[in-house]
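Before I ask anything, here is the structure I am working with.
Incomplete set of chains, arranged as in the complex.
Order as written gives the chain letters A, B, C and D; numbering starts at 1 within each chain.
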Amino acid sequence: MTQPSPSRFPVPSIETMPEDIRVRLLAVQEKSGFIPNVFLTLAFRPDEFRAFFAYHDALMERDGGLTKAEREMIVVATSSANQCQYCVIAHGAILRIRAKNPQIADQIAVNYRKADVTPRQRAMLDFAMKVSQEAHLVSEQDFTELAAHGFDQDDIWDIAAISAFFALSNRMANVTAMRPNDEFYLMGRLPK
Amino acid sequence: MTQPSPSRFPVPSIETMPEDIRVRLLAVQEKSGFIPNVFLTLAFRPDEFRAFFAYHDALMERDGGLTKAEREMIVVATSSANQCQYCVIAHGAILRIRAKNPQIADQIAVNYRKADVTPRQRAMLDFAMKVSQEAHLVSEQDFTELAAHGFDQDDIWDIAAISAFFALSNRMANVTAMRPNDEFYLMGRLPK
Amino acid sequence: MTQPSPSRFPVPSIETMPEDIRVRLLAVQEKSGFIPNVFLTLAFRPDEFRAFFAYHDALMERDGGLTKAEREMIVVATSSANQCQYCVIAHGAILRIRAKNPQIADQIAVNYRKADVTPRQRAMLDFAMKVSQEAHLVSEQDFTELAAHGFDQDDIWDIAAISAFFALSNRMANVTAMRPNDEFYLMGRLPK
Amino acid sequence: MTQPSPSRFPVPSIETMPEDIRVRLLAVQEKSGFIPNVFLTLAFRPDEFRAFFAYHDALMERDGGLTKAEREMIVVATSSANQCQYCVIAHGAILRIRAKNPQIADQIAVNYRKADVTPRQRAMLDFAMKVSQEAHLVSEQDFTELAAHGFDQDDIWDIAAISAFFALSNRMANVTAMRPNDEFYLMGRLPK
C-alpha cells in the first residue's frame, strides 16, 4: 500500500531543503521519532515556513500566565470549530501529554463547554472562541470579564494571539489537506 | 475524589429499576464490562428508555445495504456537528471497533470531508449531514445522487433515520450533560 | 384527479400491515375520521413505527406540569423552525383543539415571541427552541431560569424531550415528504 | 376583556386622521368589513402611510406576467422567512382567496419547497427568497434561470420588488408588534 501524502502540494525531499529547515526537521525527528506533517507541508515555502514556526514558538513556548497545556486547549477548541483535522489530532496529542490527561482533548474537541476544565479555563476558551469565530464583536466587556478571572493584559494577548495564529494555521491545513501523522492518534492516551 | 455523575438528572439505582430495564443493563454490563451512561441517564424515564432503545436497535442492528461501521460513521459525523460529547466519544469507540480502524472516528469527527472513506461513503455522509442540519432542503435531487452511488430506497431511509434518531439523541445528551464513560476513550485504539 | 401520496416512500396497504399496527390505524381512523399520514408513512418500517409511537405517547400523553396544549405549543414552535410542513399543520390542528384557541397555532408557527402566551409559556418555548436549534449551548443557567418560572426537573425533561423527539420527527417528515392530510387545515378553527 | 392593541405605537383616532387617510380607511372598512391593523398602525405617520400604500398598490395591483395570487405567494414565503406574524397571517388570507385554495398559504408559510406550486412558481419563489435573504448574491445566472421559466424583465423586477417591499413591511410589523386582525385567521378557508 502506498503511503498517503502529507499534503496535496509537493513536499520537497529533506536533502534539498535549505540548511536551517533541514536541521529543524531532523531535530524534531530526533526528539519525537517522526516528522510531523506540518513541517513537511510548509517546507514547500521556506520563508513562510520560517515565519510560521517563529510565530508558533513565540506563542506556544512563551512563559506567562497560561500554562502550556492551556495554550494547547485553545488550539484544540478553535481548530475543532474550524474543522481542521490536522490541528485537532496533532495538538490533541500534545494537549494530552502536557495536561497529563488522556480525556481532555477529546472532550474539548467535541464541546469545550462540557469539558473538565476550571471556570478560569472556561472563560479563557470562551474568549478564544470569540476571537476565532467573531472577533469583530470583541469589546471592552470581554476584557473586564477576563480580568475578573485573573487574566492580565499579557494573558489576554496570548489567548487572542494563539486563537488568531491557529485561524491561519487551520486554513492552511484545510487547503493543503494536511494529513495528521499516524503517531498522533495514540499519543498521550496510555499511562507511561 | 468523587466520581463524576453520568447525568445532571437523577440516576435511579439499578435495584429499583423496572425488571426489563435492569435485565438489559446487567446484560450490557456483562458484555461490555461497564454500563454506558446513556442507559443510566435514560432510566430516569422507563417508557422513554424502552422506546429509545427499541428505536436504536431497529436502526443500528438492522441488516441491509449499510454495514454496521457505516451506520456508526453517520452517528459520529452528525453528532460532531451537533457538538454532542457523549455520542461522539461513545460511538467513536464503536466505530473504531466495527471498522477495525483506529483513526477513522477521529477523522470523521473533525471533518468527514477529509476522512479516509470511499466516494460512496462520502455521499452517504453528505446526505446524513443534510438531514441532520437542513432537512427542509432535502429534494428529489438528493435521492438521484444517492441512487447513482448504489443506495436503494431502504438504504436511503436508513441513512435518514439514523441521522434523525441521533438528532434526538444528541439533544438529550446535551441537555442531560450525559458524560462519556472513561472506558470509551481508548476502546478500539490498540491492536488486539 | 389522483390523490397526492402521503409519502415519497411506499405505503403498505393496511391489509398487509402487522396486526398491531393495523389495529392502531383503525382505532385512529375510528376516532378521528381519517388516518393521519404519519401513520401510513412510518408503517413502511414496523419496528420503527412501534418505537416512534411508543416514544410519542410517552411524551405527549404524560401527566405532569405541562398541559397537553403546552406540549403541542413546543411541537408547533420547534417544527416551524425546522420547516416541517406535516408537523406544523397537523400539530397546529391539535394545538388549536387542546388550547381551545383558533389563533394560537398560527401565531406560534410564525413567531412564537409575538404569540398570546403567558411569560411561563414563553420561557418554556425559549428553552424548547434552544434545545431544538442549539442544544450544545444548554447550560445550568437555563435550568435556573426555568426553575424561576416554576418548572421542576420533570417539566424540564419533558420540554427537552419533546423538542428532541420532534427534531427526529421533523427530519423524517421532511425526508419522506410526508403530506399533511386535508382534514388538518380546518380542524379547531370553527367554534363547536 | 380589553381589546389587544393593533400596534405598540399610538394609533390615532380615525376622526383625527388627515382626510385622505380617513377616506381610505373607511373605504377598506366598507369593502372588507374591518380595518386591517396595518392601516391603523401606519397612520401614526401620514406621509409614510401614503408612500407605503402607493408602493404597495403599484406592486400588488399591477397587471403583468404574475397573477395576483402569485404576488401573494411571494409575500407569504418571504414574510415567513422573516417571521412576520402580521404579514403571514393577513397575506395568507388574501392568498387563499386569490388562489381559491384553502391550503396553499399554510403550505408556503412552513416550507414553500413542499407546497403545491408549479415548477415556474417554484423558480419564482426561489428567486424571491434569494432577494429576501441574500440579495448580495443575486447574479446573472439567476436571470437566466428565470428566463428559462418564461419570466421576462418586468416579471423579474416584480418578483424582486415585491420581495424587497415586504423586507421593509416585515421589519415595520415586527418592530411595531403589529397584530393580525382576528378576521384574517379564517378568511378563505371555507367554501363559499
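One rule holds in what follows: contacts are C-beta pairs under 8 Å (C-beta built on N, C-alpha and C of every residue); 3 or more make two chains touch, one makes a residue touch a chain.
Here the structure is a predicted model, which is why all the values come from computation and not from measurement.
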Worksheet, complete the sentence: Copies of the one sequence in the complete structure-file complex, 4 being shown, number 6
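Here is the rule we go by: only the chains that are shown with their structure count from here on.
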Discussion item. Averaging over Cα atoms per chain, report the distance between subunit A and subunit B in Å.
Written reply: 28
Practice prompt. Report the inter-chain centroid distance for subunit B and subunit D in whole angstrom, where each centroid is the mean of the CA atoms.
Written response: 44
Worksheet entry | Residues of subunit C whose C-beta touches two or more other chains | 83-84, 136, 174
Practice prompt. Considering only which chains touch which, label the overall pattern as line, ring, star, complete or other.
Written response: other
Response to the item:
Listing every touching pair of chains gives A-B, A-C, B-C, B-D, C-D
Worksheet, complete the sentence: In their shared complex, subunit A is touched by residues of subunit B numbered 4, 80, 83-85, 88-89, 92, 102-103, 106-107, 109-111, 114-116, 174, 177, 180, 182, 185-186, 189-190
Discussion item. Residue numbers of subunit C touching subunit A in their complex, please.
Written reply: 136-137, 139
Worksheet item: Tell me, which parts of subunit B touch subunit C in their complex?
Response: 8-10, 44-45, 47-48, 50-52, 54-55, 58-59, 82-84, 131-132, 135-136, 138, 140, 143, 153, 157, 160-161, 163-165, 167-172, 174-176
